[in-house]
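As you look at this complex, bear in mind that one protein chain is not there, while each of the others sits in place.
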Amino acid sequence: MRQPRTVVLLACLLAYWPVFGAESETLDHRIPPGYEPVEAEDELGLWMEMREYEQALKQSALLVRDPGLNDYLQEIVCRVAAGYCKDFRVYLIRNPDFNASMTATGMMQVWTGLIVRANSTDEIAAVIGHEISHYTLLHSLATLRALKKKLATGTFVDIALILATGYGTGLGQTMAALSVMSFSREQETEADLLGVRLLAEAGYDPHASYGIWDKIIAEEEAAEVKREKPGAFGKTHPEAKLRAAYLKELVTARYGPPDAEAVADQRLLSVLNNNYMLLMEDQLDTNRYGRTKELLERHAALGVEPSLVRYFYGEMFRQRGSDGDRDLAKSAYLHSIELGKAPAKAYSNLGYLYLKAGDMESAKTYFVKYLEIDPDASDREMIEFYLED
Amino acid sequence: MIYRMSSLVALAVLASGCVATNYTLVEPGARAVAGLQVNATSGWNQAPPMSTPSMQKGAVLWTHDGPLLDQLIIIPGVADGEPLMKSSNKSAAMPLFKKDMLPNEIEELTESTFVKYFGEGNAVVTTKNLRPQRFGENRGVMFDVDATVSDSPKYRGTAGAFVANDKLYMMFFLGAVPHYFDKHAATATSVIQSAMLTGGSSTAATN
Partner (left out) sequence: MNVPRFFRLPTLSILIALLSGCVMSSNVQQIDRLESVGENPRIVMMPPDVKYYLLTASGVPEPNVEWTTAARENFHVAMTDYAASIGTELEFISQDNLSENEIRYESLHSAVGSSLLNHHFGMMKLPSKNGKFDWSLGPEIASIGENYDADYALFVYYRDYQASGGRVALAVLAAAVGGAVATGSEHGFASLVDLKTGDIVWFNVVNAGAGELRNKDGAATAVRALFKDIPTARGSGEQQ
């Protein structure tokens, strides 16, 4: 099974080699810092549209305004961007999925799903370096122009597509269309290559660039419900495995093998600890417990506050609800409580588990504790109902 | 997702001419919704099935001012292992009802379902004020909902649910903020609280 795979991978690598064989040495920014379009009408139009989209984004209900998180991201951006630091604004959006994006005007979006998946600040920096490269390599404009050309010379089959993407497209959908139809495979590779250079020059670990993809692959494998690859989107991202492979080749060739196990990343740990409830509650709401479990394993290894990690293990087992999971959940909550920083709901959820098991006495014990810890609990009436029973 | 119409669908409608989609008036008074009975107050309009593709069979959507502004959804009889709402997306990971669910789990099931309903990644939903409520002879719960949705006003909501004969009966109301939740909350809550199984006697509540 493995042999043919390796052959296929190598074949694909060879197909890509011309790109990073020849170009990687010469790949460089295509615009200077402080760039703004002057002449080309389509570019001016694109900038105007993106500026207005940014206006709307600033007022988005899902924008995360926490200064700690924003400062953390801003620092990474400026370090990786070096001379281009002032060209970017980064917006943290509350979305549990892993993503980051960049527009032609230097507006970067990072989703909270990226933060909760990061194993190191270097990994976040790798993604940011990749996005910054899309900007300095002028990919958005090139894509817009290529898209127009392609559609105009297409067959009548394209008319349906024209109708869907063209007429009636408001700002949001233009943006969506651009991000879905986004960058070509070549452009993604270019951004990977330049991104790695920026990463290393900024003093981050270039091996983080493929580390992320390895983990995305691991998460997908751990998932119980796999991702669909809807149409166009799937086509424009090189397979994660391929990407991990060629980046590993490139980085190892240029920068040598990875260091021995890295030390705990204090900055990231602090950010995760301070925002863990928010990040993990959003993750839980996706009901994707296979992935949640994968993330929890990483957080445990990273050293995120163990009491909180245990609590969310409890939540995850409870959500998964397979045979034996109730007991695993119980142990997890008990462990969380033992470690001293359990959230109040560890007690009430434990109470409910005992209730299910028919152990009324233990249930009441934990319900009482819950109300002691959180006297303002909004579900007091529900809990008291069980206490009176 | 009720109000997420695809551009292609919209254009197909445009191309085909106008299609009158009929909302029907909900007569006030006792109304049967599959195995459930509710006391409908005045002013509700029932949405035609075509505009509610994510609803389970037998479920209904009622509204005063249009679903974007206010919606009362009644979902009668969700079976063990079934989701509250359907999704055509195979990777949606809709949470499933389990017949031995306790109030906290019903609350979580609803919260996660709302996230998927508004669009995963488009909404942050929280629930609170979980409290016991009787629905006819069945013991159930009520709780409140808050949803922050991108490119949309916020929504506030109230939900009521009970389990009977191993099935979940769920009624919830969502209203846009400001104004629309407040405008209809009292009347919607009374409809929710009036819900009970049809057919008189019911088995004892299982929680």
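In order of appearance the chains are A and B, and numbering begins at 1 in each one.
In this section, contacts are C-beta pairs under 8 Å (C-beta built on N, C-alpha and C of every residue); 3 or more make two chains touch, one makes a residue touch a chain.
This is a predicted model, so every value here is computed, not measured.
With respect to the chain omitted from the figure, which of B:Gly35, B:Pro132 or B:Pro153 is a touching residue?
Touches the omitted chain: B:Pro153.
Have a look at B:Ala34, B:Leu68 or B:Leu96 and name the one touching the chain we're not showing.
B:Leu68
Contacts of subunit A with the missing chain: which residues?
These residues of subunit A touch the chain that is not shown: 41-42, 44-49, 55, 59, 95, 97-99, 111, 144, 147-152, 156, 159, 161-174, 176-177, 179-180, 227, 230-233, 237.
Going by the touch rule given at the top, which residues of subunit B touch the chain that is not shown?
So the residues of subunit B touching the unseen chain are 3-8, 10-11, 13-15, 17-21, 23-26, 42-45, 51, 63-66, 68-69, 89, 119-121, 151-154, 176-180, 182-183.
What we mean here is this: only the chains that are shown with their structure count from here on.
Approximately how many whole Å separate the CA-defined centres of subunit A and subunit B?
Each chain reduced to its C-alpha mean, subunit A and subunit B end up 31 Å apart.
In the complex formed with subunit A, which residues of subunit B make contact?
Contacts found on subunit B: 7-8, 10-11, 89-95, 98, 100, 102-105, 108, 111-112, 115-116, 120-122, 124-125, 128-132, 141, 143, 148-152, 154.
Considering the complex alone, what residue numbers of subunit A touch subunit B?
Within the complex, subunit A touches subunit B at residues 60-62, 94-97, 111, 113, 160, 163-164, 167-169, 172-173, 224-228, 282, 284-288, 318-319, 321, 348-349, 352, 355-356, 378-379, 381-382, 385.
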